[in-house]
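Only one protein chain is missing from this complex, and each of the others stays in its spot.
Our next item is chain A:
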Amino acid sequence: MPQFLSNKRLILLLIGVILLVALISLTLRDRGQVSLPEQIVKEAVGAGQSVFSRPAHFVTGVFDNIDSLINTFEENRLLKARLEEFAGVQAEVTDLRSENEELKELVGKEEDLREYNPIQAVVIARNPDQWEEKIILNRGTNHGVKENMAVMTAGGLIGKVTIVTPTTSTVELVTTQNPNYRVSAMVLGEDDVFGLIEGYDAERRELLLKRIDFSVDLKEGDQVVSSGLGGIFPKGIVIGEITEVTIDEFGLTKLAYVKPAADFSMLNHVVIADRLAPEVDGEDSGMTEDEEEES
């Protein structure tokens, strides 16, 4: 009975498709939460992935070493030139640091938005279909990682933790297209200017710094750092520098293009910043959860 068989197959196919659409829409809605079976799968795959990523990192490390060996002469010359400068700067930093501590003691200020607990982590995988910019780290709740923590490299901010399981965590990079991805930032200058990093221009490969007061003057080359006012990120993580200042689509506030300081290709060792000051729930946009529901 070939007719019957193909009918049955058709029904199976239909049921399959319906199930699929239901599953997709269900998981699309609350992607932040992970159910227990998902967590178990993530753990298991993460463990396997670490096994594979270790030799890979070793190999890329060797290539990096060879690469830097080739540039050694040039680099050494440059570094020697900087070294004299460095001694001076070093002395100044020590001086300023002690002065800062004294002043803090004087004012009785204990908590500082700048201070954070660094959690070292290794990138074990990058989302291979790179539609979403995600990386997976080998640290999780067991190591004190929580959702929404800032993640950075030596260069600067690269993203924030979106999903944590006991031994892995998923990081969404700042270069994502996700419209709900916000980072409270400020532009360093004589007066600090505050704004929000919202969105990423894929063609220019630059971040958008929005909601800057219209009356403020910004210059190209100004440095942008996290402000710590969003409630989760520590203050002072380098984000990038301004390349262009324009007016936003409504003409009410200014918009600046920010070239990220961190290098997003070949991520290997990263640092998760666990802020010491109390944290606010939700995203790094300065809103508590109630406010977020209203908006």
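By our rule, a contact is a pair of C-beta atoms (placed from the backbone, for glycine too) under 8 Å apart; a residue touches a chain by one contact, two chains touch by 3 or more; residues count from 1.
Basically, contacts and distances are computed from a predicted model.
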Choices "ABC transporter permease subunit", "4Fe-4S dicluster containing protein", "ATP synthase subunit a" or "Rod shape-determining protein MreD" - which one is the UniProt name of the chain not shown: "Rod shape-determining protein MreD"
Residue, one of A:Leu137, A:Ala150 or A:Ile163, that touches the chain absent here: A:Ile163
Sole contact to the chain not displayed, among A:Gly48, A:Gly61 or A:Gly155: A:Gly48
Contact with the hidden chain (one of A:Asn7, A:Ser98 or A:Gln177): A:Gln177
Residues belonging to chain A that touch the chain removed from view: 9, 19-21, 23-24, 26-28, 31, 38, 41-42, 45-46, 48-49, 51-53, 56, 60, 123-132, 134, 136, 163, 170, 177-179, 202-203, 205, 264-267
